[in-house]
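One protein chain is absent from this view; the other protein chains keep their places.
So that you can tell them apart, the chains are marked A, B and C in the order they are listed, and the count of residues begins at 1 in each.
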Amino acid sequence: MDAIVVLLAAPLAGAFLSIAAPRLAVVASALVCVVAFVAIGLLGAEMLELGPAIVVPGNWGVPLGIGLEADGKAVAFLAMTALVMAGVITAASVEFAPGSGRRSFGFWPLALLLWAAMNAMILSRDLFNLYVGLELLTLVAVGLVALSGKADALAAALRYMIFALIGSLLYLLGVVMIYGAHGMLDMGLLSARTPAPADGLALALMTAGLAAKTALFPFHVWLPPAHAGAPAPASALLSGLVPKASFLIALRLWSEAMPDIVRPEALVLIALLGAVAVFHGGLLALRQVRLKLIIVYSTVAQLGYLFLIFPLAGGEGAAQPWSAGAWSGVTFHAVSHALAKAAMFLAAGLYMRAVGSDELGAIRGLARSMPMTTFAFGLAALTLMGLPPSGAFTGKYMMITAALASGQWWWGVVLLGGGLLSALYLYRPLEALFDGEGPAEIIRPRRREELAPLFLAAAAILLGIFSAVPFDLIYVGRPDAAVTGL
Amino acid sequence: MSVYLPLLILLSSLVPALLTFFLPERAHGLRNGLNLGGALIKLGLITVMLVSVGRGATYDFSMQLAPGLVLALRPDALSLLFMTLSALLWFLTTIYAIAYFEGKPNQSRFFGFFSLCVAATTGLAMSGSLITFFIFFELLTLATWPLVIHQQNRASLAAGRVYLAYALPASAALLIAILWLESVTGPILFSTPAPLDRLDDTSLRIIFALFIAGMGVKAGLIPLHGWLPVAMAAPAPVSALLHAVAVVKAGAFGIARITIDVFGIDRVEALGVGTPLAVLASATILWGSIRALQQDEIKKRLAFSTVSQVSYIVLGVALAGPFAVIGGLAHLVHQGLMKITLFFCAGIFAERAGVKKIEGLNGLGRIMPWTSVAFSLGALGMIGLPPLAGFVSKVYLGVGALQSGSAWALAVLAASTLLNAAYFLPLLYRLWYLPPAPDAAGDEGKPGLVVPAVLTAAASLGVGLFAGSPYSPLGWATLIVTREYLP
Amino acid sequence: MTPWSGPLLPFLVLAWPLLLAVVSILPRVRDHAVRLLPLGPVPALWLAFQPLGEPTLIPDMLLGVQLGLDPARQLLLGMTATLWIIAGLAAQWGNDARRDAIYAGFWGLTLTGSLGVLLSLDVGTFYVSFAAVSLAAWFLVVEERTTTALRAGRVYIVMAFCGEVALLVGLLIGVSHAGSLEIEAVRNGLATAPNAGVAITFLVIGFGIKAGLLPLHVWLSPAHSAAPVPASAVLSGAIVKAGLVGLLVFLPNGAAGNALLLLGFAGAYGAALWGLSQTNPKAVLAYSTVSQMGLMLALIGGGARELVPYYAVHHGLSKGALFLLVGVMMATATTGARVAVLVAAGFVGASLAGMALTGGMLAKAAVKAPLSDALADAVTLTSVTTTVILTWFLWRMWQGDRPARTGSFWPLRLALPLLAGGGALAVPWLLWEEWKGLPVEAYLSLSTLTDSLLPVAAGLVAGLLLIWRPLPQVGTGDLLLLVEQPLARLAQIPPERKREPREIHLFARLAEVSGRLETRLVRWSVASAVMLALTLAVAFLTR
Partner (left out) sequence: MSADAYAVTGAILIALGFYGLVAAHHLLRRVVAFNVIGSGVFLHLGAYATRYGPPDPVPQALIITGIVVALSATALAVGLVVAHALASGRVALPEEAEDD
């Protein structure tokens, strides 16, 4: 209960501290990490016993006050955020060592604010509060994109910002309409509302806005330049975490707040966009010659998978036995993608620093001089390909099973085909890394910089090997129907 | 003990693998000790298990990964056949590899993945459920890739690319087959027959085809065999392991599992999919041999020979008569012993005499007698010359073919024998009967290379000579099939 | 259980020569390995004179080894062992036999196979033995390593392998029908099996290749001419008999009778006549072997199979003696001595032709008894052809190169073929009663003597005529000369075509499409239109 408040407050406090005393930024971040892990642990333990935890700060009562609720998915996402943060903080403590200029001054507060915004969005059940979180997240993310101060990065940040602002406004418009129709904004309450004629349009507006922020095809065009232009630790946060938050809101809207007004065709439409994203992103990744661009297009593709959950566990399907598998599957997928993607960006950053470029031609043969980083990169690639024993495989396994069980085998084909395509585009950097002896002189990364991606990638793998552990947790507070499972 | 023994066996190669990754390059002694020690411990544990399974004991270790996703290790007699082979050959290959890589770079990486590969093979052998099998199957693919590209040159990278280009779509096919099946029947355990009646025959046929496509890539069934010859760019110990124990065998073993334990021999027959599979296997046997004839590189010739020989196993299983299955399963071991001998020797010829092409073999018999004798034994066994191991498999396969009414398979066996002779005998002729080139040189100074080759050659003679013994691979295969047919 | 009697003995008979073969490649022994050759068959000879005992069973070995003998095979075992001992002794001095570990090693292996074929009671052991005798003999054929020898070796190994495969197919059909690995069960099974015709065809092909059945005999004369003399002796005397034994033990009574009869007699006459076109005395002898083997095969087909071993013993010993005599002649310089060799060869040859009072006469008489009159006459007629070809052989042997000086130990060398030849002349007399059940005196009469004399005399005249006016001489291999080239061309596999590596076009093209799409999507007009469309679509698709 208090853990929820701590999870919101600690990163914020850390952010303020790192502005007030920049020299202590790393220490503050590390402290936040420790606090967050403890809080998540306590929260998880509590939830396993008592079910979803709800807290309303200020004791205002829900219609007026803002509800915060931690269910299984939320804890999984909180843990994902904390893990990625821990990894990125470790790596960034070298690249953005305090006192090494404007960029490092900017990074720490932004990163911690991002954490706070993530946690807020994961825990919040109030539509307007979510809007605020969404905006905060966007602004922080834009700041991270612009961190390098180069013209390209600034242009990318602006493009991102325009998309995100349009998205926010569409979302806000939807929120306004909901409030206009029902006079309430809490998701839990909304699920029990009497449907109004405007609900459809409101949901549509919010969905379109969230899709723009999640970089769902065809609104993904802002993502590649933005994520590729940021410094590697920032990219790790941007690609691994940020889109997950808006996805989570969209998912909650469709499955928890207003599942009653959704027709199956709408679910299919969303999933179709996801499917196109999987292939479009994958094919574009295949065309890239820069490592970071390959990784970001892979993000475009991987985000597409998430949206396949809609027809598998949404709408009427939510009442079916297979939806439980789909729920857990998508959570696994999101979490392991975040871990692997962050690991991959951190590794890419090390390569880039080592040889001064991230072109495939330049990183040739680095496997020999940077074996640990390459190992981490390989493990992360494994996860993104969805191969066992990674967590992504568990996710994929459950989603495909759900697809087949529900008779919608074509989504299974998308999942498998996307996996193959990802193998195809991730193979190119892997092959380059192993090609020949590599340059003799490189800028060596520090040991803890190398350990950070390895830690993240290993976490993604361990998630697959010990996937039974988080399962009970994820199940807490699923939508009612999805209680029985495969 | 009965719960943890399978896990211990798995860990006996997994732990050395993981530890090896973090060893510094120069820690030769520690690394070698770790790997050899792991191999010995594993051999010991497997012996314990062999004895008790022979007496009818069962082992079961399972761990839930997710609802419906259970990692189950339930070694049965068939598992043990494959495990014993892999453990034994792993031990020998480790000795060989230590000698082979002496003074070469990237040893920690190599031995790490090498052990991981064996861990995957062992896990695959012990898998008690379909999904466990798949997980280890994939792990095997992934652990093998770094071995294939170990030399990090253009050829090996191309080989790695081709390898994955075949392996990954195959695993996708496999996964879809497994999930399709399990989405209807629930998790499938090898020990209990799955309720396949819930699916219609057409679906079952498609699923079977998907299974065969998925496993067939590893087993080198045509037209999915293209990666095998290319993967020859790998170092010799890898080729040896790939061809004799790990990858190729995993495919054949998988087909055996699917046919015997998932579908059941009766259902395979009822669905009418056994004969097409047998025909495919036969075509592979012949085509592989013909392609082998065209090769002038020793390793490539051996690779195509593998394509051909592994399909004997598939043929045996597909023919689905008791004798044929015994022959197929026994060949699983027999081919392993013979092929690893050949690859060991090919590696010695390449390393110690600089010979990679067939022409280079001229007269090496007198310069490198031990290697040449071992090579000759392996080759003759492959041809099916009695009393070597290959002969025994062939007899059982032949009788089995007749028993299941597929007399045509006899013609395939006959033609394949002739073709095998056609591509192996010229090699032996060169070794022993042609004068060596003026600059030919070679020495067998490294016992670490020669002794494993001689031992496996002796083993492939021994298992043929004492095939009648209940402890021979043939005896063990008979036990498996007896248990299957007379439950 | 002592090794010199009882069930262990047959196993030792086989293990001993193998052991010697292994010993002979040891470094200390290697250079003198040839000294071990005569020792190999000694236990076999011992076994041949032991009373028949219980079969030996070793279930763990191969597919369950069973060894044992019956009277016919015991007789053949005795002959085979004797011949191998003699040939092994002859190999000691032959200046053409290299003192070579490989030679000695494979000599031992071939010997083991040759004995194993006679001793085995189960199909597994039989097949292993047969393969050993058949394939290991290749090393004896190519021992000289000349171009001719290597060509002969090539032909030999190809035919031998084809034979092995045919045999395997035939045996597998038999085994699967019988459901047992015992030879007797397989033979009985083949009499009734539904697809016995196929099996028997394959068996006849497999054994026929070894036994020199027309037209599968083509390997015989190149191989015999190329091999060293002692090897030729065992090849012709013992090894080809393996095929004969195979047919005897596996073929059900009367199976493939007409085919064997026809092809057998065709070989018996045809080969004898074709041999007249050969210059090399060993090639001539090889054709004589084809002819004699043809006769024996015809006898199996014609219903005299019980007596074929009796005939085979005589042929084995005498043919071995003749080959060894060729070797002796090649090492003989003085005219007197050469005449002595020629006379010895003449005696052995006369016996082979069935000349009166020789062992051959009894052998021929014995096999003729159960035959119909027409067939008996046909057998008699072979005496003529045999005489013709052996006369020609004697001439060719006489004409052979005369060395500068006689080889060492000449008398000893001559003694060996004389021993074998003497055996050939004597053994039929000794065994007559045992095999025919009547004292030999009951058979002998003036008419039988003249009956056996006449064909020989006729043959001799014809032979002398031929020496005066020889037939055109051709190379060895008859039918082989016709098919060798086309077959070799046919067997050539075209070399692999190198293919250019292909890019994955499909993905490249798809990726291009995606790339074009991407440049459109980044435009604000498109993006906003799409966003509007999505909003409307979702709004439309919700209730």
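The rule we apply is simple: a contact is a pair of C-beta atoms (placed from the backbone, for glycine too) under 8 Å apart; a residue touches a chain by one contact, two chains touch by 3 or more.
Everything numeric in this text was worked out from a predicted model, so none of it was measured.
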Which displayed chains the hidden chain touches across the whole complex: A, C
Selected from A:26, A:139, A:414 or A:460 as touching the chain missing from the view: A:139
Selected residue (touches chain absent from view) among A:12, A:31, A:176 or A:458: A:176
Option touching the unshown chain, where A:48, A:158 or A:442 are the choices: A:158
Chain not shown: contacting residue from C:192, C:399 or C:528: C:528
Touching residues (missing chain, whole complex) on chain A: 64, 128, 131-132, 135-136, 138-139, 142-143, 146, 149-151, 154-155, 157-159, 161-162, 165-166, 168-169, 172-173, 176, 179-180, 183
Residues of chain C in contact with the chain not shown: 522-525, 527-528
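Basically, only the chains that are shown with their structure count from here on.
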Chain contact topology (line, ring, star, complete or other): complete
Most centrally placed chain, judged by C-alpha centres: B
Interchain centroid distance [CA atoms averaged], chain A/chain C, Å: 78
Centroid distance [mean C-alpha coordinates] between chain C and chain B, Å: 37
Centroid spacing, where centroids are CA-atom means, of chain A and chain B in whole angstrom: 42
Shared interface positions of chain A, touching two or more other chains: none
Overlap residues in chain B, where contacts from two or more other chains coincide: none
Of chain C, residues touching chain B in the complex: 58-65, 102, 124, 127-128, 131-132, 135, 142, 145, 150, 157, 161-162, 164-166, 168-169, 172-173, 175-177, 195, 491, 493-496, 501
Complex contact set, residues of chain A against chain B: 324-325, 328, 365, 367-368, 371, 375, 382, 385, 387-389, 393-394, 397-398, 400-401, 404-405, 409, 412-413, 416-417, 419-420, 423, 427, 431, 434-437, 464-468, 471, 485-486
Interface residues, chain B side, partner chain C - complex: 158, 290-291, 293-295, 323, 385-387, 391-392, 394-395, 398-399, 402-403, 407, 410-411, 413-414, 417-418, 421-422, 425, 432-433, 464-469
